[in-house]
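The block underneath contains the structure these notes are about, expressed in structure tokens.
With one protein chain removed, the remaining protein chains of the complex are shown where they sit.
Per-chain numbering from 1; labels A and B assigned in written order.
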Amino acid sequence: MMRLLRQRKGLQLFGLMLPGGFWLIVFFLLPIAVIGAISLMGRDDLGSPTLPLTLDAYIEAFDPIYLELFLFSLWLSFLTTIATLVIAMPVALFITRLPKKWRNTMVFLVMIPFWTNFLVRTYALLFLMRANGPINNALMDLKLIAEPLSMLSTPMAVWIGLVYGNLPFMILPLYSSLEKFDWTLIEAAQDLGANTSKAFFRVMLPLTAPGLLAGSILTFVPAVGSYITVELMGGGKTTMIGRVIATQFGTAGNWPLGSAMSIVLMVIVTIAALLYFRAGRGERIAL
Amino acid sequence: MPDTPPADCAVELRDVVKKFGDVTAVDHVSLAIRNKEFFAMLGPSGCGKTTCLRMIAGFERPNSGEVYINGEAQGATPAFERNVNTVFQSYALFPHMTVAQNVSFGLEMRGVAPADIKRRVGEALDLVRLPQMAGRYPKQMSGGQQQRVALARALVNRPQVLLLDEPLGALDQKLRKEMQLELKSLQTQVGITFVFVTHDQEEALTMSDRICVMSQGRALQVGTPVEIYERPNCRFVADFIGETNFVDGKITGIEGEFATVQSAAGLRFVGRIDPAPGQRPVAGTAATLSIRPEKMVLADKRPDASANAYEVKVISVGYVGSDTRVVVSLGGERVDVWEQNSVSTLDPNYFFRTGETAWLTFKPDNGLVLTA
Partner (left out) sequence: MSTPTSGTTLGFKRRSQPLIPYETAGKLGRFGLLSIALLTFAFLYVPIIVLVIFSFNSARTGAVWQGFTLSWYEKMLGNERLIEAALKSLIIAGVSTLISVVIGTLTALAMERYRFRSKPIWDGLLYMPVIVPEIVAGVSLAMFFGLLSGGIRSIVTALTGEVPDDVDVRGFFTLVVSHVAFSMPFVYLTVRARLADFDHALEEAAQDLGANEIRTFFRITLPLLMPGVISGALLALTLSIDDFIISFFVNGKGWNTLPIYIWSALKQGVTPEINAVSTALLLFSIGIVVLSLVIQRRQT
């Protein structure tokens, strides 16, 4: 038996890949196929999916209202990614410049939010910014405002929430990438006459691009499909595609529509990921 | 060229071929390594020497041909069932185990009793002169010490053959020289066959009983260091081992063991010819004369010798302390001549000067006419 196993590499491989492969196919691909199927179905009055197959759900998904929502979600996620990038880059740079002892402490400090429950963190922000929250109360106590500022339920609030939530996911890959960067290359560039910005754009940026892209994907994707942040920070007024999808499967009871939207969302995300793989070298996420 | 197998040999490769995809790493190699021999496999990177070693160890299986250890064909026997042990290039010491645990690993695998294990590990560490290191971890030790642990780990199992894959590569010059001597005396002490892979020809010449020179998957020549050095059988071996001068030309005459080669410039050289069995070179065959720099003599005046005497022009003189390396121009061709400084070099007239003419000679016996 051992001899058979030893010589049949195919058998070994099969055995090793079986559990993972099974799990992925049955509990990941298959469910997606299911909603793919549902997205192609019509629905009856109760909201249950019916045959025959139809593209009605997709047509409904691209209805101007929903289309606007899609675009809004993409736009907001894009802004989130840019904002986190702009904030994370200096922070990551800062950390790489510190002496070793301080660096470890800083990384530790970044990792805590990274590993803390996302719901808890978003709640913390919500708590802070509520009408009845510490900021408003402090401002009123200081007689700077008469009435509490309504900071939540606006697109701005959702944006802040998204940036806040995703910041650690951008800092760590960036830092990881910068840490491996060979600074003597900058020296060489400067020796050859490049000023600071040229050195940054022509040498540093291209070489740290994989880390940048990794962080961007890790920020953009959760942002587009975000549910928790939208629900907590957007109140009822500002909403994004993730929340709408959830509603279709909940109160709105329009499974085919929800499925169609999910599929569209997935396509968008897959395209973004492919772009990443094409552009970068598919660097592994440093966890 | 295939080696004639003697009566009992420790390791034998018979017409072994190993391919990796389209690349032929080992191309019909046949070798016989004798018992208690210190055998070196020498060649540049990619020549197939390490692949041969791995096939003996059992990490690769030949596509065709067979590996014999002590007369037994190994076939598909996996590495852990073979009675050979390897010292890896990177030492491959288990980082999560102490030195003692590393060394005892092989004995553990074979089910040796704990009391015996302890004793034998102690003996092995004494053998490599690391008696106090049993409780240390590999990362706490220097490169030289790690290498000795790797040796102990292999030798403690009393294998029939010890395989060493460029073990001295990571050491600095001084340590290398020390270890070369140590390895050699260790082998005599322990009395088993050592098969040693290296790309450093000096190392191979110093340590081995016999050397196999390989290139591009083929075994070019097997012989003692002296044989390989003085009588290379082809251009590659002559070039790879030590330094030599080559002059290309055609054979114009053969007399017994000697042949005359005429270069394109019309100069004639007489040297030994050692044809491979079954070959009979004739006049007109393309050939190369190989003559080593230290075998030539530079003189002021024309020597008496009839053959191999040429007037040359000195191009440069290099002083290396122990010898002087002169580059001369012989009919437009550049020739290196090395002379040992056996007298004091303080004499102002000792050295030739650039631009001077001189006379270059060598004995026909020291020149080799190569047709391969």
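Keep in mind that, in the parts below, a residue touches a chain if its C-beta (ideal position, glycine included) is under 8 Å from a C-beta of that chain, and two chains touch if they have at least 3 such contacts.
The structure displayed is predicted, hence computed values, not measured ones.
K.L.:
Please identify which residue in A:133, A:155, A:235 or A:253 touches the non-displayed chain.
P.N.:
Answering carefully, the residue with contact to the hidden chain is A:133.
K.L.:
Touching the absent chain in the whole complex: find that residue among B:51, B:86 or B:208.
P.N.:
Looking across B:51, B:86 or B:208, the contact with the absent chain belongs to B:86.
K.L.:
If the hidden chain were put back, which residues of subunit A would touch it?
P.N.:
That gives, for subunit A, the contact residues 2, 6, 9, 12-13, 16-17, 19-21, 23-24, 27-32, 34-35, 38, 87-88, 90-91, 93-100, 108-113, 115-121, 123-128, 130, 132-134, 136-137, 164, 167-168, 179, 182-184, 186-187, 190, 196, 199-200, 204, 217, 221-222, 224-228, 232, 242, 245-246, 249, 255, 258-259, 262, 265-266, 269-270, 273, 284-287.
K.L.:
Determine and list the subunit B residues touching the chain excluded from the picture.
P.N.:
Counting over the whole complex, subunit B touches the hidden chain at residues 57-59, 78-81, 84-86, 88-90, 92-96, 105-106, 109-110, 153-154, 157.
To be clear about the criterion, only the chains that are shown with their structure count from here on.
K.L.:
Whole-Å distance, subunit A centre to subunit B centre, using C-alpha means?
P.N.:
60
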